[in-house]
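We show some of the complex, not the whole, and keep each chain where it was.
Letters A and B name the chains as they come in the text, with residue numbers starting at 1 for each one.
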Amino acid sequence: MTGQATAEVRVSERVGAFQHVTLAAPGVVETFRPGNFVSVALGSPGPGDAHLLRRSYWVHRVRASSTHGATVDLVVRPDGVGGQWLAGLPVGSPVDLVGPLGRPFAQPKEAVPCLLVGEGYAASALFPLAERLVERGCPVTFLLAGDTASEVIDGLDVRRSARAVTVVTADGSMGAQGSVAQALPGALQRSEASVVYAAGPTSTLHAVAGISEQHGAWSQVALEVPQPCGTGLCHGCIVPAVGEDAIAHRVRACAEGPVFRGDRIQWGLL
Amino acid sequence: MIALHVAAGCGGTGRELAPYADLTALAGFVTRTLTLDPRRGGRLRIAESRGGLVRAHQLQNPGVDRFLTAELPWLAQQGVATWASVAGSSPADIAAVVRRLATAPGLSGIELNLAVDDAASQRLHDGSTPRGAAEAVRAVLDILPDNLALHVKLGADVRRLPAVARAVAEVGCDALVIGGALPAALDNGTPAELSGPAVLPVALRAVRTVRAELPEFPLVGVGGVATAADVRAFGAAGAGAVQVGSALLHDPSALARITSELEEQS
């Protein structure tokens, strides 16, 4: 059940280009499923801040039973107004948090090989998924990407559970030099994946959807479009998508997504 | 206590608001504005300004028929007092929308949306003049069944409001909805509408202006409400009910918060 609460910053540390922020968020994350996100209001909780739009963040990890109750880990790019604010909060700060939100990744019924493709901070959405897939016996391969080494989310937990981890960076500072689009065909072949899960910039997701389809694999993409509210109220995050009825609908990325089948998105209209 | 409504277009389909608010306790849940045919309206763009939201509106909506099949049944089943916001390209077009809604079970009323920025470029009937407004209201009244109430939303154009409000009141409706978003632009110049706490003082002035013109007519205030103090200010300005819009995007629990603030302090 989705809820709203005043969470509290427990840990906040810089890892590479991103700030990893752990929030104690009882009542908000217990029902989390991989692919869900949470939504944060800027400023001290309450109607005082001049920024009205919420900001959405992928859930990197949920620990339901830490000593302080449930916590949620976010990976924050400390760039814009919201990112800087959240990344800069001292431990103990209150944060207006809503979650879990959105439709999660659909998981395969059988133990099929899965390829998880993540670029930048968005890769965070794939780690809880990998855990579940491994639990269900799916062989999991990772393709992680970033502009540069510091933007590739650290793979410690990954290496433990994944069959293989490939890294590509645009500047070649970590792994092979190249892009997801360049590395994906090889990764698909090596992993023999029948399902591809992807999170990253829209152009990357578009490429993943196309290449996966060419290789006969299903893809599920975690789509980031600007989400003014994150809760489904504003209709401001519309994505043109083909429904099960084969008819094109305009759906809300936050409520009907953010995870979509790659072949359902009308990429050209995005 | 002043009755609270969800402002048009700010409550999703109702389902998404349900985790944060007791919808059945609401005096009204107003839908986003519905037209006869779906309007894709490009992508709705919403940006922040200080204390406000700037929305490149274009009345994006799925059309009245899809609302009737995909959204109203759930609202009706929950017992939500649902108001359908409607607009159209002409009085006849508006009437056609209302006719579709008229027999749908579970609707409480119609909110005729005449608070439209730049009607011409949006292919909408211009209800910003006394005459244009009266025509639209008359067209709706002619076909409105007895079981549906009619609210008419007029915006916050302080200079024109007195004459337009009087014209509508003379044709007749159950209440005027006064305030709403202001004509604005995104930073890149795209025409848009400003809403949220930033507009509250303008909406208060609009309500006060209409109250002075129509001392007795029922008024619903809308624009910038985020706290119980805001609701009370609208009450003092002459509104008997208040709609909450943008505040829900920022704090989906705003209705519950405001309600308990109002109860505490009354």
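In this text, a contact is a pair of C-beta atoms (placed from the backbone, for glycine too) under 8 Å apart; a residue touches a chain by one contact, two chains touch by 3 or more.
Note that this is a predicted model, so its numbers are computed, not measured.
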Would you state the complete complex's composition as copy numbers of each displayed chain label? A x2, B x2
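Assume only the chains that are shown with their structure count from here on.
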Cα-centroid distance, chain A relative to chain B, in whole angstrom: 35
Touching chain A in the complex, chain B uses residues 9-13, 15-17, 19-20, 32, 40, 43-48, 50-53, 55, 60, 62, 196-197, 226-227, 246-254
How about chain A: which of its residues touch chain B in the complex? 1-4, 41, 47, 50-54, 96, 98, 226, 228-229, 231-236, 238, 250, 252, 255
